[in-house]
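Below is one structure. I have some questions about it.
Missing here is one protein chain; the remaining ones are kept as they sit in the complex.
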Amino acid sequence: MNTLNGTITTIQSHEGISLVKVKSGNTIFTSIVLDSPETVSYLKTDYPVKILFKETEVIIAKDFNPNISIQNRILCSIQSIKKGVILSQINLVSDKVSIKSIITSNACNQLELKENDTVIALIKTNEVSLSPND
Amino acid sequence: MIDLEPLWLTAKLALITTIILLTVSIPLCYWLAYSKFKFKAAVEAIVSLPLVLPPSVLGFYLLLAFSPKNTFGKFLDQYFDAHLVFTFEGLIIASVLYSLPFMVHPIQSGLKNLPISLKEAAFTLGKSKFTTLTKILLPNIKSSILTGIVLTFAHTVGEFGVVLMIGGSIPGETKVMSIAIYDEVQSMNYYTANVYAAILFSFTFLILLGVYLLNNSFSKTNPLND
């Protein structure tokens, strides 16, 4: 599980569903949650939260500005690659924060990923969980 | 001709003593097993005294107490017309006191060994102390009760010192088997003494044998009584 620290910057709620923007370092993450400021106490601006997402949900792209729906885009460089038969773990670093991605080894080969490559990590909004950081 | 009266007298004494002790000991044991009374230890010590005290000491004190010359004996004589020295009644009282620990100890430890939750479960089911005792506790300590009965009976059959002190050797009144044997030996009637001794020996052995047989069958059907 990837865990990043951040603070809430904006909250947009409608009928119990909220789109939350969280700033971590220089990156803004967007998360969608089935909560609203009325139902949980931590949903307020400037509240410190943890941004959580699973390694297997991190998509890697070599194109720096893809025209796709994914909102969370982090510019990273590849620190190391751990290759398995089926799966490979890509250890990324961005702004001193490390992020891990697990993709298939086929995809890893196809993209010809290697250490020190600059790539974009993409995470769908609905894959990001939040947890109050207190 | 062998006089069998001492045998009947012994049996009668042991039987009455056992019945009295059983009735007295059950409530006493319930109290000893569950009470939180501060001076319970003192009561337990008194109950156990006859185990260690020479029978002659107990007999001597009872003789003094029952003697019509002393306050208690006089009181008994005046208000109840009771004469307890050198009588069968006096012998019963002495035997009850003397055999008390032999009835109390097995029953008390039987109750103590039962899980306390049995008693508490019966209480939570709305049952009184009496119902709990008669329907739950006692049926689960059958072998302890049996042990108490037998030990008391056998111990009363075998008592000598106390009887000698408080009862003497009055034929048909206080001359029990153990005394009769002693008398016969004193008078050099070894044959009669031998017959008495043999009767007492086999009588006691048969009782104990019966009890152990019965007890084994209890423990087979009830794992609590082991």
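Letters A and B name the chains as they come in the text, with residue numbers starting at 1 for each one.
We take it that contacts are C-beta pairs under 8 Å (C-beta built on N, C-alpha and C of every residue); 3 or more make two chains touch, one makes a residue touch a chain.
Assume contacts and distances are computed from a predicted model.
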item: Chain not displayed: protein name in its UniProt record ("GerAB/ArcD/ProY family transporter", "Spore germination protein", "ATP-binding cassette domain-containing protein" or "Monovalent cation/H+ antiporter subunit E"); value: "ATP-binding cassette domain-containing protein"
item: Omitted chain's touching partners, listed by label; value: A, B
item: Which residue of B:Phe37, B:Phe123, B:Tyr191 or B:Tyr212 touches the chain not shown here; value: B:Phe123
item: Sole residue of A:Leu19, A:Ile32 or A:Ala107 that reaches the chain not shown, by the stated touch rule; value: A:Ile32
item: Interface residues of chain B (partner: the chain not displayed); value: 115, 117-118, 120-128, 135-136, 139-140, 222-224
item: Contact footprint on chain A, counting only the chain that is left out; value: 1, 31-35, 40-42, 52, 54-56, 82-89, 100, 102, 126-127, 129-132
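Basically, only the chains that are shown with their structure count from here on.
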item: Chain A and chain B, separation of their C-alpha mean positions in angstrom; value: 87
